[in-house]
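A protein chain is absent from this complex, but the other protein chains hold their places.
Showing chain A:
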Amino acid sequence: MSWVKNTFSSSIGRKFAMALSALFLMIFLLQHFVINFTSVFSETVFNDISHFMGTNALVQFALQPVLIFAVVYHFAMGFALEIKNRNSREVKYAMNKGQANSSWFSRNMIISGAVILAFLGLHFYDFWVPEITTKYIEGDMSGMINGEYRYYHEMVEKFHDPVRVGIYSLSFILLAMHLMHGFQSAFQSMGARHPKYTPGIKKFGNIYAILIPAGFIFIALYHHLTSH
């Protein structure tokens, strides 16, 4: 399988792999948003879906490992490519007008990416680590506490803290910036570009990049303002 190794160690192959992992992460983000959004109008629906996602074997043992791999690969390769790219220009320009030919978002994916990584650290500490501990270390797969599902209360409790809501909101603004360039860039890296559909991809990408992070901010603020 040396052709696989050769392909994915080439510059184009690496970008293709970055794009594939990005597409998977964007689909994941969409479903995460839809599930979280149910919490705004129904505690029961949110609890039921959360319990299903947290205990279904296919989700837990097939999709979750793919997700973890995609997250780790996307960040690790993102940083590796950034180092390689920086090394490709040893002497910097005394004057460089990047803003004259490209967007800030496209030139600073590493900054938005690093903020998202820091956010993921907090997010994992808040939700993923306690969830894995409860289920797979303590062995409690019931999803219950005091006779009712714990998921909704666990989430709402986290959003009591205004600092956490602030950090979450700021991170989602950076995520929006990342997606503004990343969405359409993923298609370009895979060679999917045509006058017929590329304008549509760019338009849809911008809508996605604004709507999903804004929705996550709305959910955090909603629970912060309505919970007591």
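One rule holds for everything that comes next: a residue touches a chain if its C-beta (ideal position, glycine included) is under 8 Å from a C-beta of that chain, and two chains touch if they have at least 3 such contacts; residues count from 1.
We adopt the following convention: contacts and distances are computed from a predicted model.
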Seminar exercise, completed: Taking the list "Fumarate reductase", "Deoxyribose-phosphate aldolase", "Oligopeptide ABC transporter permease OppB" or "Fe-S oxidoreductase", the UniProt entry for the undisplayed chain gives the protein name "Fumarate reductase"
For this session: Please pick, from A:Ile132, A:Val156 or A:Met190, the residue that touches the omitted chain in the full complex.
Result: A:Met190
For this session: Give the residue, chosen from A:Phe16, A:Phe33, A:Phe124 or A:Tyr222, that touches the chain omitted from the document.
Result: A:Phe16
For this session: By the contact definition given up top, give the residues of chain A that touch the hidden chain.
Result: 3, 6-7, 10-16, 81, 84-85, 87-98, 100-103, 106-107, 109, 181, 184-185, 188-193
